[in-house]
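With one protein chain held back, the other chains of the complex are shown just where they sit.
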Amino acid sequence: QIFPYLADRFHLTCEEPDIETVVNMADFIFTALPHKVPQKLIPAFLDNGKKVVDLSADFRFDEAWVYENWYEKHSCPHLLKTAVYGLPEIYREKIKKAEIIANPGCYPTSVILGLAPLLKEDIIDTGRIIIDSASAISGAGREPSPNNLFCEVSENFKAYGIGTHRHTPEIEQEISKLRGKKVVVTFTPHLIPINRGILSTIYTEYRGNFEEKDVYNLYKNFYKDEKFIRVMPQGKYPDTIQVRGSNYCDLGITLNKKTNKIIILSAIDNLVKGAAGQAIQNMNLMLGLSEDEGLKNLPLCP
Amino acid sequence: QIFPYLADRFHLTCEEPDIETVVNMADFIFTALPHKVPQKLIPAFLDNGKKVVDLSADFRFDEAWVYENWYEKHSCPHLLKTAVYGLPEIYREKIKKAEIIANPGCYPTSVILGLAPLLKEDIIDTGRIIIDSASAISGAGREPSPNNLFCEVSENFKAYGIGTHRHTPEIEQEISKLRGKKVVVTFTPHLIPINRGILSTIYTEYRGNFEEKDVYNLYKNFYKDEKFIRVMPQGKYPDTIQVRGSNYCDLGITLNKKTNKIIILSAIDNLVKGAAGQAIQNMNLMLGLSEDEGLKNLPLCP
Amino acid sequence: QIFPYLADRFHLTCEEPDIETVVNMADFIFTALPHKVPQKLIPAFLDNGKKVVDLSADFRFDEAWVYENWYEKHSCPHLLKTAVYGLPEIYREKIKKAEIIANPGCYPTSVILGLAPLLKEDIIDTGRIIIDSASAISGAGREPSPNNLFCEVSENFKAYGIGTHRHTPEIEQEISKLRGKKVVVTFTPHLIPINRGILSTIYTEYRGNFEEKDVYNLYKNFYKDEKFIRVMPQGKYPDTIQVRGSNYCDLGITLNKKTNKIIILSAIDNLVKGAAGQAIQNMNLMLGLSEDEGLKNLPLCP
Partner (left out) sequence: QIFPYLADRFHLTCEEPDIETVVNMADFIFTALPHKVPQKLIPAFLDNGKKVVDLSADFRFDEAWVYENWYEKHSCPHLLKTAVYGLPEIYREKIKKAEIIANPGCYPTSVILGLAPLLKEDIIDTGRIIIDSASAISGAGREPSPNNLFCEVSENFKAYGIGTHRHTPEIEQEISKLRGKKVVVTFTPHLIPINRGILSTIYTEYRGNFEEKDVYNLYKNFYKDEKFIRVMPQGKYPDTIQVRGSNYCDLGITLNKKTNKIIILSAIDNLVKGAAGQAIQNMNLMLGLSEDEGLKNLPLCP
């Protein structure tokens, strides 16, 4: 009734999440709930021997105070040490052994995958990273509000939450770990009148003497074994529609000698690689399945 | 036939632009033609005592070599000194006396109006200006091409022309003049699936000690007598739909102490303040009319 | 704050609608309120000598029982006889003398204007009128609900309220009066992912022997003095975008001899000719102003 597009294919009914029932029915658990709610359920799931991928922010932070600064009081901070940040391209080995995965936010997924090779190589000024991102409306969820009405959004483009978006500390935590020192970033999200997709345009200042080809090769090499990362040929940039409905992250590389900038373009489907698809990718790793099981469909374009 | 929406209101027919006919029919001339064509017509219009607003790039550059670097050979470079860059908020007095106006590009209009107060005050690092802009599809014109087909554009978002867009030298020329020294910028345009509108998100690093309130006051004061500039209250940012169909440029101001950034948001309708509306504003000034004559309609929202 | 696009142009603040204050401040009153509320306010406005245009359905029906069948109990049924149905092209003389106008629904406006010439001439089978209409989302109002969320609407097309839409009795009442006998219709509304616009495709079976040219001439003649009706040339059909933001109703005429059908296409902006614009047109008539005062702006296209 809620999702008629699933008619004839799924026969599950929505029920109140009673722990005992869930534990008995499920081999593996995904929690896609408002922040704060998973904290209350997940300890019981773990106690019953279940593995969990949580799609909220509840277990994304290493330190409880960061969560508490940007969200609210945490009810099981000890689990933060157990939880693994579920970005397989960065933490694959840890994910395989994890009991609980904090599935990354949509913006952070696009940004961290875009920056990882540069940070590992230590070739950019980490004090001057600017991330200009734009997201589809579905990022705002299905709860009706004036901000996601068709007539407020359609034919419109705007920035929001400048300097205050909750994905900022998540990005900063992860890129700080990649670089091995504390990094802060400028992050500006925008809203695009589309259903699905995030494009992050990431501005960095490089140090040293590089050609665009070098950076391209760095990325090609860094991601050479990754099934879901497509580094585009030089001179080509990603479109959100080229990844729509798929678990791909498409990356475009540019270097501008005049202004000393490396600009990285990173596109994902916010509902797939930015949410449900990445959750499945994590489950596959945790269960020893093939990493792309259930994730083989092509982008739907247009 | 070409624009049925004008039925019953206009009875002009499209004809070949014969100079004598145009000169006899018109009191004032707008040239909205492909680059290179206006160069051939405008000298004759001027010789016949007509004033002209040209909407192409042909007369936007002070130096012929810049035009020739980014476009092609110029056939009347001497007129470049006569032409005035038609941004009334910056060059009002010169425009009043001009015979020929180079109507600014759409992106440059949004960017220069967004940066002018900061540049006049000399409070930002001019070596680190990053301009992330997004434009409606109408910026690409009405010539059918794979890039402006509905199915290529709808439900999509992408960057294009990174580091190579022809509006880059135009922006650099004008902000260099505002600052009084050579400035280069990082400029990245994007395509939004909307009909009208440009939003520029302009990242600058400030020098000295400021509060957001100070910057807000600087903008309020700088534009206090301007009919078409609306500086939004602190904490509010412009939407493209709030200016659609109008000659407004809406500006939003943010300052982030953690990253030392002033971020300016600037929204215009690319077809009005970014083209035809600004052309009329220029004509009004050149003819001594009220500056908002013919430009009083409200934005159409939604 | 609610409509930032009006910044610098309007300085009215939203207040509770206290009758005394409204009567003292206003020369003329528009009521744009949920059904049932206007019934409670309008009698007091009339008692204070004010003229009113009501944009709800409260005064659209000649008979209280029809209103009560489709809406709910009516609290001042005696005023139904006083109120005039505000479609100026049909009831201009009555509107000029009216104290209270029931501003027509958006779908009925497009349909009645599309059918009036055929009904006056008595050349179609009134038992077989099929109206297939499609409306922009703004017709659903600004109250957030799952039905007007961007992600439910965008990239989608669907029918709704088949056989049960409340505009059905309004259409039937008015076309019955035009024909002089009781007429029932098949009316199917659809939702288009656009902000503004209604297109009604009206199927009728004609009686007798006609050429398309005859029907075209009938329409041209019927609407020859109307400022807001544009009968399109034969072979051309209206687009919603050609009337967007304007008070125009564009009509297209086709006749198919093989199937004995006259098909009428009728396009309006649901928020202008279908609501606020028509309300102003009615006010102009009631106050003896020029009928197009405040309604002269061109469609915004694209």
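Observations on the model:
Every chain is named by a letter (A, B and C) in the order it is written, and numbering of its residues begins at 1.
Just so we're on the same page, a residue touches a chain if its C-beta (ideal position, glycine included) is under 8 Å from a C-beta of that chain, and two chains touch if they have at least 3 such contacts.
All figures in this text were calculated on a predicted structure; none of them were measured in a lab.
Across the entire complex, contacts from the unshown chain go to A, B, C. Note on the undisplayed chain: of the listed residues C:E63, C:E121 or C:E155, the one touching it is C:E155.
One of C:V22, C:A83 or C:V185 touches the chain omitted from the figure, and that residue is C:V185. The hidden chain makes contact, of the residues A:I19, A:A140 or A:C301, with A:C301.
By the touch definition given at the top, chain B reaches the unshown chain through residues 137-138, 142, 144-146, 148-155, 193-195.
Where chain C meets the omitted chain, the residues involved are 128, 130, 132, 134, 151-152, 154-160, 162-163, 184-186, 188, 190, 192-197, 199, 201, 203, 205, 237-241, 244, 252, 254, 256, 258-259, 261, 263, 265, 267, 302.
By the touch definition given at the top, chain A reaches the unshown chain through residues 3-9, 138, 154-155, 195-196, 230, 232, 236, 239, 241-246, 250, 297-302.
Here, only the chains that are shown with their structure count from here on.
If you sketch which chains touch which, every chain touches every other chain without exception. Among the chains present, the centre nearest to the common Cα mean is that of B. Chain A and chain B have Cα centroids lying 36 Å from one another. The centroid of the Cα atoms in chain B and the matching centroid in chain C are 39 Å apart.
Within chain B, contacts with two or more other chains are made by residues 154-155, 195-196, 239, 241, 244, 302.
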